[in-house]
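These notes are about the structure you will find just below.
Taken from a larger complex, these chains appear in their original positions, while the remainder are omitted.
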Amino acid sequence: MDYFNAPGRHHLFVPGPVNIPEQVIRAMNRNNEDYRAPAIPALTKTLLEDVKKIFKTTTGTPFLIPTTGTGAWESALTNTLSPGDRTVSFLIGQFSLLWIDQQQRLNFNVDVVESEWGRGADLDVLESKLASDSAHTIKAICIVHNETATGVTNDLSKVRKLLDAYNHPALLIVDGVSSICALDFRMDEWGVDVAITGSQKALSLPTGMGIVCASPKALEASKYAKSLRVFFDWKDYLKFYEMGTYWPYTPSIQLLYGLRTALDLLFEEGLENVFARHKRLGKATRIAVEAWGLKNCTQKEEWFSDTVTAVVVPPYIDGAEVVKRSWKRYNMSLGLGLNKVAGKVFRIGHLGNLNELQLLGALAGVEMILQDVGYPVKLGSGVAAASAYLQNTIPMIPSRI
Amino acid sequence: MDYFNAPGRHHLFVPGPVNIPEQVIRAMNRNNEDYRAPAIPALTKTLLEDVKKIFKTTTGTPFLIPTTGTGAWESALTNTLSPGDRTVSFLIGQFSLLWIDQQQRLNFNVDVVESEWGRGADLDVLESKLASDSAHTIKAICIVHNETATGVTNDLSKVRKLLDAYNHPALLIVDGVSSICALDFRMDEWGVDVAITGSQKALSLPTGMGIVCASPKALEASKYAKSLRVFFDWKDYLKFYEMGTYWPYTPSIQLLYGLRTALDLLFEEGLENVFARHKRLGKATRIAVEAWGLKNCTQKEEWFSDTVTAVVVPPYIDGAEVVKRSWKRYNMSLGLGLNKVAGKVFRIGHLGNLNELQLLGALAGVEMILQDVGYPVKLGSGVAAASAYLQNTIPMIPSRI
């Protein structure tokens, strides 16, 4: 029997790991295979081709690394940069902070641009840095597309415009861990040089695959980057790509089949429909939060995230208590506030394999929890407001029309 | 890929087949085994012992028949009655009607006591029949504990009292298909002679196991019953029980392991807690229906069912449209109105492996559907009312306190 069992489905509303579609669970329900026999290279070939679509790239080279998002970050950095290289990095929440910490420990010279948590990357500061960097000392701009801790989405097209405006050759390295496959991501259009995601986020797989996609420019940079790397070295992958065996070391057979099915499901739904669904889920959540009389940690609409919402609780309430209560009484997992916003927010993840009625059940749960912890919410208010929006916008299920 | 795929979890709210717990799905995820090797008899022995608990019997003899509820009915009848035997049967909805049809086709002399659909069994009529049957021509009382088509629960203790009051020896044969493991069922206390359930209802398994439990009196009757039966004959089972091999023909290995896990989960939660959970789910649903300004098909509180609610729609709305819309737009399955109440009601099943937030998500969905089909419901009204009740009554999850 499981630990801490409870009746009915668990309501998983953290911003990752997220709910896995039943089809993917089925596809992964299998024995190991010899990864050197013909099936795995044949499968891998389709994966490498198809995974580019979630990045919207035709020129990128993807790497499916047996690691987590943290490892994917490291792979992105060490393959493109050399110790001492200057990076401009935006600190806007816990995950950008952790990435900056990694950059510093990897001996890059990190030029940190901090924003108040709840705000996006400060692109004015970036502009001034670019403007004054005619010597091109900045080797890379490191930015999270979506900061999972605060629910802030940065506008990457603006970053590209700035780089172009100043004709700056810095690499654009993007953490898309909590955005790719949920928010529109346009690697080629935005000139992203390295994009990163993890299997357990909007791809809706188990943890264990860090997906890194490198532009031709990033691949070129990797030839000269002096950062030490072995496990994370793209060179080994590229060698095996050429041989057509694809794997420098043993991949997870199960994750490969899982990825195949996850991609098939995304393409069947249609990526644009997937994005639209996340928009609905995000907006419905924000509407509910407003109806409850609570604040979104994200300070401006331009940064609103369609994958996670950090809800600010009143000072007399502990956000951690909301999360604990949720798990102990309602069989629901919500996200904790982390670091600077610990206790001040709780988070509702609304990404991945999720639909509107699941979300409404969770919102109804949050209302009861808020009452439990002493916030005088009007029960049903958030659900009512969100439903009014959703009833107008949910499309018919295409396969069922 | 599946037929008619849609993102997120499907919301299964028909009154059977119901949601299967993940632990049960896991337990059934297995190869076949030789049912004559020692593992299966050892497992079966524990199942036969433990399954008695869900009937609350210590003296009953259970049969785990590879069939559906319809087959279980037939097994109950043919093992205890002879052609021409008089049964008193209550027609209160589609499932009691189908059972009566079966009784007639099996050549019993069925004395049908009809009620308006939405009302329970007319026990006054039963009383008068018992009173006038000093010759004991009535051989069996056949009654559904819970009529799945209308959401009506009959009070079996009253039936027993009447039988006792008239000292009547008729067998009491009960269809507990949509009640057992969800509603309190007291086989020994109520003097039930044959009780029937199916795996795909509150046991939360796949379809395929009809469970029949026979009192000592029913077993005795089976020695003299002249109805023809072979596949459904208890005698064959009893012979194999004595040999300790248990199976006259091949059982589903997967369902046996599934049943083991389903029982373990029910006992871990505690049967009384399971019943209390169903009471909460049932009452919350009825509160929502009332808030929507709609009627429960069940006419009186004494018959309210905690496993299924049939919601009456206004005359200008087609209940079937509600169900269709639910599936086509919201990825939810609701129950159709059947036969006499076709189009007049739709049904919300709230039994089995289900919790409160799942229900609230479904209720939110029903509200949107009602608007879709032209009923001017106030969005959020049902969820608000149900939440107010639930927030006061949901207990802490015992394993998580």
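Observations on the structure shown:
First chain written, first letter: the chains are A and B, and each begins at residue 1.
Methods note: contacts are C-beta pairs under 8 Å (C-beta built on N, C-alpha and C of every residue); 3 or more make two chains touch, one makes a residue touch a chain.
Note that the coordinates shown come from a computational prediction; the quantities given were computed from them, not determined experimentally.
Here 2 copies of the chain are placed, and the complete complex recorded in this file has 4 of them.
Heads up, the rule we're going with is that only the chains that are shown with their structure count from here on.
With centres defined as mean CA coordinates, chain B is found 44 Å away from chain A. For chain A in complex with chain B, the touching residues are 1-9, 11, 19, 21-23, 29, 264-265, 268-269, 274, 277, 327-332, 353-362, 364-365, 367-368, 371-372, 378-381, 383-385, 387-388, 390-391, 394-397, 399-401.
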